[in-house]
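Of the protein chains in this complex, all but one are displayed in their positions.
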Amino acid sequence: MSATTAPAGTTRGIPARQILRGAILIAILLLALLPLLNHLPADSAFRVSDFTVAVTGKWICYAVLALAIDLAWGYAGILSLGHGAFFALGGYAMGMHLMRLIGPRGVYGHPVLPDFMVFLGYRELPWYWLGFDHFPYAILMAMVVPGLLAFVVGYLSFRSRITGVYFSIITQAMTYALMLAFFRNDMGFGGNNGFTDFKQLLGVPLNTQGARAGLFYAALALLAGSLVLCRHIVGTKLGRVLVAVRDAESRVRFLGYSVTAFKLTVFVLSAVLAGLAGALYVPLVGIINPGEFAPGNSIEAVIWVAVGGRGTLIGALLGAFSVNALKTWLTSVAPDLWLFVLGGLFVAVTVFLPRGLIGLFRSAAK
Amino acid sequence: MSKPGLYMDGVSVVFDGFRALNNLSLIVDPGELRAIIGPNGAGKTTMMDVITGKTRPTAGTVRFGDADLTRMDEARIANLGIGRKFQKPTVFDALTVFENLELALKAPRDPWSCLRWALGGEARKRIETVMEEIGLSARAGDPAAILSHGQRQWLEIGMLLMQDPDLLLVDEPVAGMTDQETEHTAALLRRIAGTRSVVVVEHDLEFVRALNSRVTVLHEGTLLSEGSIDTVQNDPRVIEVYLGR
Amino acid sequence: MEKRAAGQPAARTIMTRILPLLLVLLFALPAAAQDAFLDALPGLAGGFGTQAEAVERLGAGGDARALPVLRALSDSTLRKNGSTVILPDGTDAATGRPADTAGAETVRINNRVRSALRGALGRLQLVSAHADERYAAADSVFRSRSADNVAPLEAAIARESVPRVKERQQLALAASRLVAADAAVKRQGIATLGEASSEDARALLLEARAANPDMTAEIDRAVASIDSRLTFKRAAETLFQGLSLGSVLLLAALGLAITFGVMGVINMAHGEFVMLGAYTTFVVQEACRGIPWLLPWSLPLSVPAAFLVAGLAGTALERGLIRHLYGRPLETLLMTFGVGMILQQAVRLAFGAQNREVLSPAWMQGILSLPGGINITQNRLWVIVFSLLVLGLTLAAIRLTRFGLEMRAVVQNRRTAATMGIRTGRVDALTFAFGSGLAGMAGVALSQIDNVSPNLGTGYIIDSFMVVVFGGVGSLIGTLVGAMGLGVLNKVIEPWAGAVLAKVAVLVIIMLFIQRRPRGLFALKGRAAEA
């Protein structure tokens, strides 16, 4: 919290908060060590497998997505069930860049067109593919496209005072519509198969330990940066207006704040963060496909935040890591039963732990 | 530059065939303190809603100075200098008393300015003064959620003061207050009224008497009677409405 | 004279090759009809080509013994042992004596044989005692495109007393005349077909157009005349399809209109309740298998069963979990998503991931032909009727019953209702159970048009929410109009945008509409709505 907060009466929370802050720092440092441990000899007890590095990198991207959702939902009360769409759009922007980089190494050896365009009979690159051969442009698009979509949908909705579950339903329909649209082969995004078989990024071949470590650190940097940014925002008056909007939207209006502008700001920012997370996610997992737009994905991401504890930022990270780790573990250990465990967890947390795991820790700390 | 006044002429609001306001006209001069009374369903709250932009009138003119309020949304109207205190005290539970007042403080209201906002010494002083006034200095760091009902009323009045409006709309300010607090509120409102217009909606006739102001009586969405409290109390139409036929 | 229609050049060359053989047979027929039956019979045990030929000969012979043989062949109950053809009762079709059934195998046919079979059976059944069989026979003859049918059809028409059968026979006659050798007869056929309003008649005419260059003008006129009626017919059918899609949406959304629209509970497991209803239908059907006379009624029986099962599941969900989350709709949404995951996997483990087969009773199959040649499918019609019935019952339950009154009271003012002695907890549970039960009933209907699989519900949940929001939350009439409107809109867009874009377009239109009217088509107005 910022210094503007009045000094009196808040002493009780401080030790717990410091412990938490220390824990985050340690966790980030430990994460930063992972790729290094990957280089240890295979027989070392501390060696971390390729799999662990890759899968942790993926979780980091999910954590950024969770952070973005928490900023909008936990602080401004905007529950978007379409954040997966922003994530996927960012991913598609990066995917388009990676496809352009394949160049003549594709199966059909076409110098410009990606394979799927060749066998679907495209003669030339569609206009919206132009420019994606440049990395900065692709990164820019990974932010602009989700941001723009969030702006349009947000502006129309917030202006019409569509709130709460109605907004959730609208955003859910948005991601569903996008999923259907991206499944169409005629859209020029590879249909159901999406983009795969990437070769390189920034001149580095992708399927190497080094590239994976690089991507891992990029994701970690994005996570750290997003966390710092989000914490800063929620510490300013902007953050306090957002909380006010969450708790009593119309009261904020009578104070003279344009609720639409504030909601729009945070929603667009959140979408941009989600887009960046998606952009890093794609080279890490090696595929982007319209399945990422599936409404279930967005709901799951919101559930990570709920599990961790919303409105705390750290809870979002905790939720994203714990739920996904659990999912990775269970889909191998109990392939037939993991849905029960995960579904049961979602039910239990929402009913019995309204403040999530973080709430549990905090009450334990007191 | 003179302070603006409120001007309502022929205002009607129709919900699904039900006339909440019916051809209501009302003028509040700059600096005036005005009490508005009326039985339940008389249209008091709807009138406030129309002035603050929450409800669009079906017909009629609402002006504040030169500004046409029927074309503006709540935030713009608030920024024109119209503040409102709700019947049910609405403060931001998750924020502290200090933060609640800080949000209300008159300052640029766009997101970017809020992001770059830093609390200056003068602003802090103003907040502290108001906290003093509303008797919440000791609770500055407590979240509003743990305040008592009366304290929440005070906090909301404090927020209204922070807004520094030219017109205050106050809806039942003394509900849940002790007699002493009620007196304190009346005095406060009388004092404020010197520099700005104040419209108070209240049921408590003792409190209205204590305000010592012009009184407007609403009934079924129209103006029934207007004048001093004594004039109004002796108006047979008012007596009929309040005591029934 | 040709035995079969010769529309295409390829078919024609083949026909000319076997034509001499057929002609010989034809002339031999009157003299030795009985021999022809016995001659043709062993052919049924041969290869597909031989079979087809044998079938045609059996049909042309008009021998009474051919009918049971051909029927058995069509039902795949005919068996063969070497070249002996065995009827279902175990007798040798040739001799009528019990046959050696050891090692006998079912006679299998393919489409080519089936096609010949239809023509042959059709001709033999023109004289059937049942009007339905005669109708079907006329239909078969219509498709078999053989000039040989002219005489039997003329005879049949002369005898026929049932108008709809007669009409069908006349059409069949026209079709048969179309391939006649005589030009005048042909013209007669063209004229009659030109008055029909079916795609089949149009196809026949166009087929004849290629074969008869000298009659192009007349055929074109006839086709144009059909087309003018087809435009109307197609518009009517599109409307029906839209209403049908709408009725599916209505069914899926009705339960939500109660749980979400009335109670404000976002139940993401709603689709899973629909799925439970569909599986209940399956279970009821399997239970009925033991009692054959009950089997056709398993579907109607499933309706109350599905209502109960989904309703009980709903009660358990409401009492066990949702009631702890009242006033927190977003948490309810997330929680019920978890419940949905669990239900889906539970059903997958209990019933397997594969689709389950739910039969359609005979009265739901096939096509209903309306005047003007408009064809509507029976099962879709039933779904529309069913959806309107369910809507009617729901409205009646809310407006006319004590429960409905209490429900409305609790929705409008919980505290006042409680002080008046209404047990609000019980009303909540019942309302939610009622909404869930409606979802279960939707599942019964969906089992007739979609997969009965654990994923059944997932495909409907978003559409259902959109319908409720579009129609106006809290308004059942809004849900009806919303569902039907979206269904028709979808079907109108579909032909020129394709199925995918039509769906996307409808979603975008709804989203834009909701921005303009956040409370939907039938919004509750006034102070109550502001709260």
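In this document, chain identifiers A, B and C correspond to the written order of the chains, with residue numbering beginning at 1 in each.
As a working rule, contacts are C-beta pairs under 8 Å (C-beta built on N, C-alpha and C of every residue); 3 or more make two chains touch, one makes a residue touch a chain.
Definition applied: contacts and distances are computed from a predicted model.
Choosing from "NADH-quinone oxidoreductase subunit N", "Inner-membrane translocator", "Sarcosine oxidase subunit delta" or "Urea ABC transporter substrate-binding protein", the protein name stored in UniProt for the chain missing from the display reads "Urea ABC transporter substrate-binding protein".
Taking every chain of the complex into account, the omitted one touches A, C.
Within the full complex, the residue among A:159, A:184 or A:231 touching the omitted chain is A:184. Of the candidate positions C:53, C:160 or C:207, contact with the unshown chain belongs to C:207. The hidden chain makes contact, of the residues A:19, A:33 or A:107, with A:107. What chain A contributes to its contact with the hidden chain is residues 49-51, 54-55, 58, 105, 107-110, 116, 118-121, 180, 183-185, 190-194, 196-198, 206-207, 281, 285-287, 289, 291-292, 328, 331-339. One chain of the complex is left out; on chain C, the residues touching it are 7-8, 10-11, 14, 48-49, 76, 108, 110-112, 114-115, 118, 143, 199-200, 202-210, 234, 237-238, 241, 244-245, 248, 344-345, 348-357, 359-360, 365-367, 375, 377-380, 448-455, 458-459, 490-491, 494-495, 498-500, 503.
Keep in mind that, in the parts below, only the chains that are shown with their structure count from here on.
A separation of 44 Å divides the Cα centre of chain A from that of chain B. In terms of their C-alpha centroids, the spacing between chain B and chain C amounts to 65 Å. Chain contact summary for the complex, chain A toward chain B: residues 4-10, 233, 236-238, 240-241, 243-244, 246-248, 250-259, 261-262, 265. The touching residues of chain C, counted against chain A in their complex, run 266, 268, 321, 324-325, 328-335, 337-342, 344-346, 349, 458, 462, 465-466, 469, 500-501, 503-504, 507-508, 510-512, 514-516, 518. Against chain A, in their complex, chain B makes its touches with residues 52, 54, 73-76, 78-79, 83-84, 86, 90-99, 102-104, 109-111, 114-119, 138-142, 159, 163.
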